[in-house]
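Only one structure is covered here, and it is reproduced in the block below.
Only a single protein chain was left out; the remaining protein chains are all shown in position.
Up next, chain A:
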Amino acid sequence: MKLTHLLTSAALALGLATTAVAQDKTKVGFIYVGPIGDGGWTYEHDKGRLAIEEHFGDQVETVYQESVPEGADAERAITQMALQGADLIFTTSFGFMEPTVAVAEKFPNVKFEHATGYKTLPNLSTYSARFYEGRAVQGHIAGKMTKSNIVGYIASFPIPEVIRGINAAYLHAKKVNPEIEFKIIWAYTWFDPAKEADAATALIEQGADVILQHTDSTAPQAAAEKAGNVITFGQASDMAEYKPLPRVSSIIDNWSPYYIARTQAVIDGTWESQQVWQGIDKGMVEIGEITDAVPADVKDEALALKQAMAEGEYHPFTGPINRQDGSAWLAEGEVADDGTLLGMDFYVEGISGQIPN
């Protein structure tokens, strides 16, 4: 048992050593949960990869694997990249957390970066974006624009990130439109155009004239365009092809600055494990162009809200806010702490329905 174990580690080390010598380029790997052409989440991560290539040129080589299932297959995909001599590996979905941890433990000399998770190691960082800041802007526009007072929300999985987005959007819609009602459909997928289109259609049939989505395809945009008089927002990517209607704005994840900075850190030998959560201020979250379909005053308010968050003057979760059951969460003027936000598993007051479990 011991001997074989030693042999394996030796072989692993050898594999690493030979590849490390064979190349002087820094190799950066990406593990994607969807296809790079999804037009949303993975598409933006891949734009970050291309930005690395453009920024560093011949200094850096990038590799990627798309549509990697979350689970045992991910572990092999990540291991395979580490074996092939990657110096830095980004795993870009929450479901890659356990596999990334398992591989990172086996390859202490390779640096790992896991998006949206919470487990770290000396050679494993986590990074995520404060998408909820973008949701606040969306909520504001949605609350102002809706005529039926019903906002449809295509949610993916009931994890804190998604729940946080629903809460942020709801709070800011409610602020400008007390009559607002949210209808939420859980699609249990990050990317499935057929399911997303079905969900959008169902929400529109229930009277929603605004569709917010936490899934990555443009199918809901297409469904809204077909239905007419429904507005949507680009998710993860600008989804500009649906401008000016139904898409009136978008949340864009801009990973490029972060990816370039972390690659630079590996090249310089200054990389350290960290937990990063950046928002509009650092440019990781961008608000896509607000089209002319939105009245000028609403657009100005939305941009002011964005500006206030960028400058740190305003936090989307500022009290008084109660939980769904009516119990107090944040007192007047109190701002939510990151710990609670990161583990958020409750709706705020006013949202009907249950978080599935």
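We take it that a contact is a pair of C-beta atoms (placed from the backbone, for glycine too) under 8 Å apart; a residue touches a chain by one contact, two chains touch by 3 or more; residues count from 1.
The working rule: contacts and distances are computed from a predicted model.
Missing from the rendering is one chain, named in UniProt as "Nucleoside ABC transporter membrane protein" (options: "Nucleoside ABC transporter membrane protein", "Zinc-finger domain-containing protein", "Urease accessory protein UreD" or "Ger(X)C family spore germination protein"). Of A:Ile159, A:Ala293 or A:Ala308, it is A:Ile159 that touches the chain left out of the display. Here one chain is not drawn; of A:Val28, A:Ala51 or A:Ala77, the residue touching it is A:Ala77.
Seen across the whole complex, the unshown chain contacts chain A at 1, 4-5, 7-8, 11-12, 15, 29, 35, 63-67, 69-73, 75-77, 79-81, 83-84, 94-95, 98, 102, 118, 157-160, 188, 342-345, 356-357.
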